[in-house]
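A single protein chain has been omitted; all remaining protein chains appear in their positions.
By written order: A, B, C, D and E. Residues from 1 in each chain.
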Amino acid sequence: MSIFKPVSENKAKGKVKKVFDDIKKTRNIKKIPNFWRAIANNPETLERTWNNLKQIMKKGALDPVTKELIYVAVSITNSCEYCIRSHTAAAKKKGASDQMVKEMIDVVGIANQNNKLVESYQVEVDKIYK
Amino acid sequence: MSIFKPVSENKAKGKVKKVFDDIKKTRNIKKIPNFWRAIANNPETLERTWNNLKQIMKKGALDPVTKELIYVAVSITNSCEYCIRSHTAAAKKKGASDQMVKEMIDVVGIANQNNKLVESYQVEVDKIYK
Amino acid sequence: MSIFKPVSENKAKGKVKKVFDDIKKTRNIKKIPNFWRAIANNPETLERTWNNLKQIMKKGALDPVTKELIYVAVSITNSCEYCIRSHTAAAKKKGASDQMVKEMIDVVGIANQNNKLVESYQVEVDKIYK
Amino acid sequence: MSIFKPVSENKAKGKVKKVFDDIKKTRNIKKIPNFWRAIANNPETLERTWNNLKQIMKKGALDPVTKELIYVAVSITNSCEYCIRSHTAAAKKKGASDQMVKEMIDVVGIANQNNKLVESYQVEVDKIYK
Amino acid sequence: MSIFKPVSENKAKGKVKKVFDDIKKTRNIKKIPNFWRAIANNPETLERTWNNLKQIMKKGALDPVTKELIYVAVSITNSCEYCIRSHTAAAKKKGASDQMVKEMIDVVGIANQNNKLVESYQVEVDKIYK
Partner (left out) sequence: MSIFKPVSENKAKGKVKKVFDDIKKTRNIKKIPNFWRAIANNPETLERTWNNLKQIMKKGALDPVTKELIYVAVSITNSCEYCIRSHTAAAKKKGASDQMVKEMIDVVGIANQNNKLVESYQVEVDKIYK
């Protein structure tokens, strides 16, 4: 259960309805995922978050699949189950293979390990990296 | 300063010297970065970490640039300055453009924000993602 | 299931019973929440944690509602579901409106995002803030 | 040093100049803090981040001082030095007393401790909180 | 459910079967825990992770019980339920008493609190610790 009851699609109106429609059209889906229904409790948050995400995740110097894999890598590091599951699904939908997901996970694992080795040995930044 | 004094290259011998030589050859560099000199205090850790990293970061279904960007994304999320600096440098050396780095940062930003929105609203996983 | 079986109220005695009674009286509740029953496995931990919490969360320069909202903000950042749920309930009981909770969540979201932007660009502290 | 060189005010133009001017006017300051100069390397990021922050931190059901204190609480939990310093300064400028800051810190401390006690005992959510 | 379907023991072959057999023999167990079955989706990850873990967790200057308690302490700090449960079980199997586990938890609690007090007051490192 959410802290706030998710907004149901057929009760959406005004700003919320507009964003819900844009989500369904942009993503070519028929059902609004729970995340958007949850934050729709605050229409301003819904609109801002959706616009930000659309702007950031669009194709640029990085392709959408790479962006989704980076998103999942962050979500694993933060232990956010919903985010891991939904963005892994998104990555696969956009073309990520199972092997790509597995290799991303390996990088996340070693990065988390080495980040802590760096902290524990209190490694000084090399001049070449400054 | 490190908790343990970094091992200097000209004092390296045995397992440590062997790994140091492999690092310089594999990366085509002349000076061992502080990270490797720090963990060389424990030769087993040095050898294991280097072998793991080589295996994981090599070209696979994901190209080395993408792997480095994912590594940096995790390091930003963990606030590891050394790791951010050294692996951003590695990403650029392997071909990442400034624009690619900037877009990666934007994804890291929104992922960290949305991870917390998901936690705060305690969003349930949609059936479609299970 | 907890790692240790929660202590049931009717089996509480000595130090544990004393603290349980104080919790019920101070909070005007009839049932000890699971958190207190869990840590009652270590009576010293129970007593110390309860005394600390009472001292810290009492009205001071900050009112109790603000303190609870700050508590929830930390719990969201740490992804602690129990803590988010129980302290959101506490905040509401002490007078927080739904709108206050929603605005707190928005601040938590942007703070988590901007924290990472700061890390990624390795922003130097302005002299004015030192 | 930042990963990217901070944009200097007198070289700002177009979108960047517009946002810089708005920051100075809105905050009644004469010098753009390093954070904004850093992310100005990506004008879209600068504009989006500034607009989001303005919308979120404005007076609402929560007053601006409380919002800044919540912002600092998150930044402490994430160990972001720049964020702690700059938003503590902002909180004081908007009217937070030293005592309010100290009490916020105490709440952050106990929340971080109790979050971990909850995790360690794997406390189940009470029915009353669901 | 896992992102990838756990590999069942009777379908294991090659590298996976070899590692599964070694896990069962080394730990004197009859059933492969879900963690190993999950990462067996990537045989290279399975082999590397198992070899690393065996090397690190073996008796050295620290005894295996202490190592398991340190492992759990990290897992609590990272809020990893599976890791807390499985390594608490491992610690007990290797000889940790309930009282040892409870004292470890208390240290984890105060360390997390004081870590944040240090961050909030931005405490400078004493010369004696450098």
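The rule is short, and it goes like this: a residue touches a chain if its C-beta (ideal position, glycine included) is under 8 Å from a C-beta of that chain, and two chains touch if they have at least 3 such contacts.
On a predicted model such as this, the values are computed, not experimentally measured, just so you know.
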- line: Where B:Cys80, B:Val101 or B:Val118 are the choices, the one touching the absent chain is B:Cys80
Message: Under the stated touch rule, tell me which residues of chain A contact the chain that is not displayed.
response: 76-77, 79, 81, 84-85, 105, 108-110, 112-117, 119-122
Touching residues (missing chain, whole complex) on chain B: 3-4, 41-42, 45, 78-80
Query: Touching the missing chain, which residues of chain E?
result: 1-4, 6, 31, 33-35, 38-39, 41, 45, 49, 52-53, 56-57, 60-62, 66-67, 69-71, 73-75, 77-78, 80-83, 85-87, 89, 97, 99-100, 102-104, 106-115, 117-126, 128-130
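FYI, only the chains that are shown with their structure count from here on.
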Query: By label order, what chains touch chain B and chain C together?
result: A, D, E
- prompt: Using C-alpha centroids, which chain lies at the maximum separation from chain D?
  reply: E
Query: How would you label the chain D and chain E contact, same or different, if same means the shared numbers make up over half of all numbers there?
result: same
Task: Report the inter-chain centroid distance for chain B and chain D in whole angstrom, where each centroid is the mean of the CA atoms.
output: 27
Field: CA centroid of chain A to CA centroid of chain B, Å
entry: 21
Query: Which residues belonging to chain A are in contact with no fewer than two other chains?
result: 1, 3-4, 41, 45, 52, 78-80, 85, 102, 106, 109, 130
